[in-house]
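In what follows, a single structure is set out as structure tokens and then discussed.
One protein chain omitted, others in place.
What follows is subunit A.
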Amino acid sequence: MQSELELPTKVHKAKQTRKLKPHPRVRKLAWLTLSITVAIGVWWLLSVLPGTKESFPNPVAVASAVGTMLGRGVLFSDIGSSLFSVIWGFVFGFIFALPIAILMAWYKPLENIIGPWIQFIRSIPPLAYVPLVVVSAGIGAKAQIIVICIATFLVMTVTIYQGVVNIDPTLIKAARVLGARDRDIFVHVIVPAATPYIITAVRLGATTALTTLIAAESTGAEAGLGMRIQSLSQTFDMAPMMLYIIIIGIIGITLDKLIRMFERKVTKWQDK
């Protein structure tokens, strides 16, 4: 009986709020549209101001650069080549990072030995060790994948390690007294408890893969977004260069959105 009385007031309330404010998704879209509009406005302004117009070709010129690059037959092969390196470099980075990070958190001696190496290599900009990679791996996709793999491995290992180290030890005790063995603790406690950190690591890894792209493609790639930006910069071909910069940004945001969608699915148990 109580629920019968309560129900109409709830429906009534919901209707009221809907009338006053548009649906959250609509509002989000409105803000996004506004944000993009303002960005294009600022960009336009930069393309006419005397101090910056040399660097910023106007949006129309950049849009028409799509046609130019398609005409040269490089746009899709550049995107394809870069995505190939980014994805494989990232995948290998993750495959190494996950077990090593967990082992480091599990066995203190391993952490004591490998930890300082990781901190050391992490402080070196990837561009600096690219020549080392090229000497052994040659130029081309292999070298690019290796460079991205190293960079993503480092950042993901550090993040996942932090996650595993921060697992509440009473959860492990609780599992033990309920009969969990080492293997059970790994599968049923460590991995799920570290999942939010693993996903954060994946997000940081994806960002790192993209930011390392230019360094990776300076190994003498034949195609690729980073390589093309460098070659266009030599001829001051500003409109297509700008286009390529924007494409890298769009890829980055799309990857991040996809990972966030996945994150919401697997960590719905988490306090926010």
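We adopt the following convention: a residue touches a chain if its C-beta (ideal position, glycine included) is under 8 Å from a C-beta of that chain, and two chains touch if they have at least 3 such contacts; residues count from 1.
Just so we're on the same page, contacts and distances are computed from a predicted model.
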What is the missing chain called in its UniProt entry, if the choices are "ABC transporter ATP-binding protein", "L-beta-lysine 5,6-aminomutase beta subunit", "Tryptophan synthase alpha chain" or "Nitrogenase iron protein"? "ABC transporter ATP-binding protein"
Answer key for A:A180, A:L204 or A:A223 versus the chain not shown reads A:A180
What subunit A residues would touch the chain not displayed? 168, 170-171, 173-181, 184, 188-189, 192-193, 195, 267-271
